[in-house]
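One protein chain is absent from this view; the other protein chains keep their places.
Let's look at chain A:
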Amino acid sequence: MQLDDLYRRVIMDHYKNPRNRGTMDNEAVTINLNNPTCGDRIQLQLQVEEGVVKDARFTGEGCSISMSSASMMTEAVKGKTFGEAQAMAEKFSALMKGEPAEFEEYEEIEALSGVNKFPARIKCATLAWNALRKGIEQQQ
């Protein structure tokens, strides 16, 4: 069990300096999601135009893994179509299962691959991505 596999520098950087943290007041799609087993909470907002995610912001409370994952996801998803965003969410699931997955859209996400060795923490990493899936489903 190597802690450095889990807590890579880039993850801690996103935790310390989260990107896209905040709320939007224009007509954004808002998704609230809890992880009831551990108390993590996320609110994800997506600004959507013609099936494209123009902007993404989040607020919430959680551990370094859940919050850095949200920070990375919001960076990655901006400018992507629903189809592309969904494909990324699929790839992220694969990453959590220990399968190799490349994120040419936003390579920093690959730093989360170590979470796969910490089964108790996979739910933390996937919270933001589940919010994204829910948001897209609501729009379709």
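Everything below uses one rule, namely that a residue touches a chain if its C-beta (ideal position, glycine included) is under 8 Å from a C-beta of that chain, and two chains touch if they have at least 3 such contacts; residues count from 1.
Just so we're on the same page, contacts and distances are computed from a predicted model.
Set against the options "Cysteine desulfurase", "NADP oxidoreductase", "ABC transporter permease" or "Cobyrinic acid ac-diamide synthase", the UniProt name belonging to the omitted chain is "Cysteine desulfurase". Touching the chain that is not shown, out of A:Thr30, A:Gln43, A:Ser64 or A:Gln86: A:Ser64 (per the contact rule at the top). Check A:Leu33, A:Val48, A:Met73 or A:Cys124 against the missing chain and you find that the one touching it is A:Cys124.
Against the chain not displayed here, chain A makes contact via residues 1, 3, 6-7, 9, 12, 15-16, 37-41, 61-66, 118, 120-121, 124.
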